[in-house]
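The complex is shown incomplete by one protein chain, all other protein chains being positioned as in the whole.
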Amino acid sequence: MTLLSVRDLTVSAPGGLALVDGVSLDIEKGERVGLIGESGSGKSLTALAVMGLLGEELKATGHVFFGNEDLFAASERRRCQLRGDAISMIFQEPMMALNPTMRVGKQVGETLRIHRGLGRRAAARAAVDLLGRVELPDPQRCAMMYPHELSGGQRQRVMMAIAISCDPDVVLADEPTTALDVTVQRRVLELLDRLVAEEHCALLLITHDLAVVSEMCDRVVTMYGGRVVEVGPAARMLTSPAHPYTEALLETSLAVSVDAPSDGVLPAIAGSVPAAGAFPTGCPFRDRCPRRTEACEVTPPLAGDGTHAVACWWPIAQPVAGTSTR
Amino acid sequence: MSSLVPVLEARGVSKSYRSRHRSVQALDGVSLAVPAGATLGVVGESGSGKSTLARLLLALDQPTEGTVLYRGAQVSGRRERELVEFRRRVQIVFQDPMSSLDPRMRVYDLLAEPLRALAVPGDQGERVAELLASVELPADAARRYPHQFSGGQRQRIAIARALGPSPEVLVADEPVSALDVSVRAQILNLLASLVRDFNLTLVFISHDMAVVRHLCRSVAVLYRGHLVETGPTHQIYRSPQHEYTRELLAAVPRVRTERVRAH
Partner (left out) sequence: MTVVVVEAAGARSRAGLWRWARNPSAVVGGTLVGLVVLTALVSLVWTPYPPLAVDPSHTLARPSWAHLFGTDEYGRDVLSRVMAGSRISLYAGVVSVLVATAVGVPAGLLAAERGGIPAQVVLRLSDILYAFPALLAAITLSAALGASTTTAMLAIGIAFIPVFVRVTRSNALVVLGSDYVLAARAYGRRPLAILRRHVLPNIATTVIAQMSLLFSLAILAEAGLDYLGLGTTPPTASWGNMIETGQTYLSQDPLLSVWPGIAIFVAVLGFTLLGEGIAELRNARLGRSA
């Protein structure tokens, strides 16, 4: 059974502007899904909506099924129960997500006290264990420190300790390594990889870095303009993507490579992501797309076989056999 | 003859900052020569001292030891009024274009400021239009404020501002790190074409080995305030000598299209 199923998720700003527009995606038990796209494509909002952590001003409609339970129909009390327990989240900037006035150990233990009813002592002991599991040196001492006394990478490890403290079924990680140095990122990714495997939990990894996705994920979802424009197995999406946007992202990532840089001009996507509300009607990518035609003024549906689907009238490699449009 | 003298040079520069409790050695005896026409990548992670080096090279900060020279003449420790020519010739682009552009100035004023401050001769309005064109922004951008632009466009504005006084050296401190992948490619392309068109000497400071490899012909690796390795780009990427350089190279995530991740 599907672990987490998002159906027709729409997040709108006051005034009705849709920032996330009818997003559907599934995460199976233990599966690792990469959510890619540039900033402003609605990736983070999707994750926050799943967590029920959108700000007061934003309104989410649609359904988020966790197992059989529709989280959007559940009480706030029930959602609090699940949040940090069965579903947990890792943020990009751990300095913002951690309480600067609370010792690290206490913050890690807090989740356990809330969800597992652990006492102060037991929570403190468990916190030290968890800090050890995320490979912080001298966890005993780390537990007594404040977030600002740790480095960026260490803080992200603390966030990960909090995220796995209650054996979650799924972890949503929003750009967890973007703010980190390359060597630190490498170690944090390895740790995330190991923890997710050990915990047998599913992972939704939000990133704009396709290289990270290719190293970590089984499946990839591309978002643009608040919509899912392509979804498919990582191996396929990162070799022969069907959507021009996924292809453009991939081309750029491949061209700026540490192993063999392309000579001369890098492939880049023309223009930039418009502000919310300034996307064209029809296909949101059509202004920047080299393959656009008049047909693109009508919104293409997300269509394909069971594993690979694309929302494009002129996909590059048609995922459904026999319906080639080229 | 002039090509023998490096256009920009750091000679044994050290910089330590005193905070309340201890003193932090940001740079320790770094020597670096940038010949005219070079494209030099300075690679390092946070705490390597790379931004400190940028400030020292721009004479925005004093080294605790050593000197910074521009065409053989010392610039570190000089009075600001003696540096006007230097400021015209050496310009900088910062990492975050949101914080490097005064939010209360229109783009026209942002671009005209260096021209006024450095008394650059010529028609200001024309020059601003020229600068906007050279970074591929529309002329009507001049009337707008920075917050009305996307991140990539803001970085174009910052680059245009740096080009204003027609510098010969451009120091870029992590200019694409705050940008999305696709926009990053646009800005890198722009920098590459500007370097070519204006004969710029480029000092490109970055933590990203891939970006540096694409843009620079030589590389210097900084680690904890020390220069641990320098050399031509192809050589350093093919056979890195220092342990840390090897680690940096190995750490970069790579698009692995050839294999499905094994569980």
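Each chain carries a letter (A and B) given by its place in the written order, and its residues are counted from 1.
As a working rule, a contact is a pair of C-beta atoms (placed from the backbone, for glycine too) under 8 Å apart; a residue touches a chain by one contact, two chains touch by 3 or more.
Not measured: the values here are computed from a predicted model.
Asks: Out of B:R78, B:R144 or B:R254, point to the residue that touches the absent chain in the complete complex.
Replies: B:R144
Asks: Where the complex has a chain not shown, which of B:K50, B:R161 or B:H214 is the residue touching it?
Replies: B:R161
Asks: Of A:A73, A:A270 or A:A303, which sits in contact with the chain we cannot see?
Replies: A:A270
Asks: Which one, B:Q91, B:Q155 or B:T233, makes contact with the chain that was left out?
Replies: Residue touching the absent chain, from the options given: B:Q91.
Asks: Counting contacts across the full complex, list the positions on subunit B that touch the omitted chain.
Replies: Residues of subunit B in contact with the hidden chain: 55, 58, 60, 80, 83-84, 87-88, 91-92, 94-96, 98-104, 113-114, 117-118, 136-138, 140-141, 143-145, 147-150, 153, 158, 161, 164-165, 186.
The rule is simple: only the chains that are shown with their structure count from here on.
Asks: Quick check on the complex: what are the subunit B residues that touch subunit A?
Replies: Listed in rising order, the residues are 45-46, 150-153, 180-186, 188-189, 192, 207-211, 213-214, 237, 247-257, 259-261, 263.
Asks: Mind listing the subunit A positions that touch subunit B in their complex?
Replies: Where subunit A meets subunit B, its residues are 32, 38-39, 152, 181-186, 189, 197, 208-212, 214-218, 233-235, 238-239, 248-250, 252-259, 261-262, 265-269, 272-273, 275.
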